[in-house]
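Complex shown without one protein chain; remaining protein chains in place.
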Amino acid sequence: MKIKKCLYVNRRAPYGTSYALEAIDMVLIGSVFDQDISLLFIDDGLFQLKKGQDTADVEIKNHSPAYRAFEMYDVEKIYVSKEAMAARGLKRADLLVDVEQLSDNRIKELMDEHDVIFSF
Amino acid sequence: MSILHTVNKSPFEKNSLESCLRYAKNGSAVLLIEDGIYAALAGTTFENTVATAMSELDFYCLAPDMKARGFSSSSMIDGIKLVDYAGFVDLTVEYEKVQAWL
Partner (left out) sequence: MSIEVNGKVLETDKEGYLLDLSQWEPAVAETMALADQQELTPEHWEVIRFLREFYAEFAMAPAVRILTRAIGKKFGKEKGNARYLYNLFPYGPGKQACRYAGLPKPSGCM
């Protein structure tokens, strides 16, 4: 069977909704199967990757350390939108994993290049 | 008759902040909570909007929500005041009404 190229598109901020957490679970489960996984963070999804999240005072679990485990799950392709970063005043050094910054024009192509897109 | 407006949605995703600013009267206050705290960050495309509104409105931001999302006072627009949960309660007492922009 052909290995499917799967793109997980994350566009929601963490904590306000459960999308970010659901995406993490789905990526970890998906990594069990022979999928070629890429993650894309656009819009507010970028905020999921912000370093230094500390949820002790809001009584919600901080899931952000999981992104640093993705490499072990062979999930290594993490893309972010350059424009979305700029709009939010974020720099690569603000993020807790190493990412590749792509222009929104390049991201259109990226979406085209994948067999399946999972949206969160 | 002064109102405390709370905004809990990211300005990048919903127009809650914009609506709030359109209807908030001089001298009332805006408290950014939950995903609303992203409006308090310096260097974003909303910095100007907020900075302009600050000439007429008092801006507050809930510290635990800021901290949960990985930001601190050093990432905030100057002049926005951080409050904790007790400070949130004080604000609701200080202002006559609360309007939540969901």
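By letter and in written order, the chains are A and B; residue numbering begins at 1 in each of them.
Going forward, a residue touches a chain if its C-beta (ideal position, glycine included) is under 8 Å from a C-beta of that chain, and two chains touch if they have at least 3 such contacts.
Because the structure is a prediction, the values reported are computed rather than measured.
> Would you mind listing the shown chains in contact with the chain that isn't displayed?
Missing chain, whole complex, touching shown chains: A.
> Looking at A:4, A:63 or A:82, which residue reaches the missing chain?
Of the candidates A:4, A:63 or A:82, A:63 is in touch with the missing chain.
> Hey, which chain A residues sit against the chain that's not shown?
Residues 24-25, 28-29, 31-32, 61-66, 68-69, 72-73 of chain A touch the chain that is not shown.
Convention: only the chains that are shown with their structure count from here on.
> Between chain A and chain B, what is the gap in Å from one C-alpha centre to the other?
The answer is 27 Å.
> Which residues of chain A touch chain B once you look at their complex with the stated criterion?
Interface residues on chain A, with respect to chain B: 12-16, 43-44, 47, 50-58, 60, 62, 64, 87-89.
> So in the complex, which bits of chain B are touching chain A?
Checking each residue of chain B against chain A gives 8-10, 12-13, 34-35, 38, 41-45, 47, 63-65, 67-72, 75.
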